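Before I ask anything, let me first share the structure, which is written out below as structure tokens.
Removed from the display is one protein chain of the complex; every other protein chain stays in position.
Presenting subunit A:
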Amino acid sequence: MKLKSVKKPAFPWFGMDIGGTLVKLVYFEPKDITAEEEQEEVESLKSIRRYLTSNVAYGKTGVRDVHLELRELSMCGRTGTLHFIRFPTAAMHRFIQMGRDKNFSSLHTTLCATGGGAYKFESDFRTTADLELVKLDELDCLIHGLLYVDSVGFNGHPECYYFENPSDTQACVKQPCSLAHPFPMLLVNIGSGVSVLAVYSKDNYKRVTGTSLGGGTFLGLCCLLTGCETFEEALEMASKGDSTKVDKLVRDIYGGDYQRFGLQGSAVASSFGHMMSKERRDSISREDLARATLVTITNNIGSIARMCAVNEKIERVVFVGNFLRINTVSTKLLAYAMDFWSKGQLRALFLEHEGYFGAVGALLELLKASEDP
């Protein structure tokens, strides 16, 4: 659908990223509404604004990440707050129904969506809620959103951070930094699966590779192995477990370092390798299994990212995606893996708004289209 060329798009301003597991929604709440404007505001619009901004949870599974909201943000001549909301893709149909119930289509707004779900659910939006989606490429949105959020900063603080002394668990600390000169960067987006992009400028990038071992794999395996049901639960267990009871380390095989090849005794030789033995299977906890799953997936992503960085000759590796949400085990492990295996050549960078860039990019597209003559 071609976007209408109007001066400013009609409220509400949404950007949506419908992934394999999670839907990410950003909502711009204007704070500079004049009394006049408020009077003219239709009831349904008001109701949407109140519903979104006065709650932090929606239904059983929707969540607003209050700690991530960007305040006093100026967008397209308006000032307001950008809200970050997520809910499982499995709840998409309920969301669409809500759109119908709240008579969303009467607002004549444009709904910009990216992610695979923009395609998958397009006809549901149309038939159920009488809404036309503007489908946007997910990688374009990801990069644009990321660069934008980094440029506006996180309420006066940098959006980006890295870990100082990543190879030393005691001295490893999170340090804010700036992505002032971001290019070239290797962008590793860890959602249900993983995409690896080499980004040379805002509009010049290529998808280098991807892997199916991503956040979905971590959660899927954890559910099967431990009976847990949510990402939070899985991470909680992982934080308490010991993966060395599950994984076979170099020292378990060689008694120490494998010096011939410079492998440390503490390196994992075989993920889940101990689980080949029945005695070992009987002696581990669910927490150990969750931890091993997390470490396995994370290390593998680190290793692919590192190889891509070397092949593409890029030193800056930026990790994003919702797999990294509340997941310091993984972020620290990635920081360590980049640093250690590259002998300090590569640096892992992270962003506070991990999984929301696609949605932000979709919103930007809405605003940009409106600015065009």
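One rule holds in what follows: a residue touches a chain if its C-beta (ideal position, glycine included) is under 8 Å from a C-beta of that chain, and two chains touch if they have at least 3 such contacts; residues count from 1.
Heads up, the rule we're going with is that contacts and distances are computed from a predicted model.
Look at the chain that isn't drawn here: its UniProt entry, checked against "Sorting nexin 6", "Transcription initiation factor TFIID subunit 6", "SEPT2 protein" or "4'-phosphopantetheine phosphatase", names it "4'-phosphopantetheine phosphatase".
Of the candidate positions A:C160, A:M275, A:L349 or A:L367, contact with the unshown chain belongs to A:M275.
Touching the missing chain, out of A:C112, A:C308, A:L333 or A:A348, is residue A:C308.
When the full complex is taken into account, the listed residue touching the unshown chain is A:G216, out of A:G80, A:P166, A:G216 or A:G358.
Those residues of subunit A that touch the chain absent from the view are 19-21, 115-117, 119-122, 137, 139, 191-193, 207, 209, 211-217, 219-225, 227, 229, 246-248, 250, 253-254, 258, 260-261, 267-279, 281, 289, 296, 299-300, 303-304, 307-308, 310-311.
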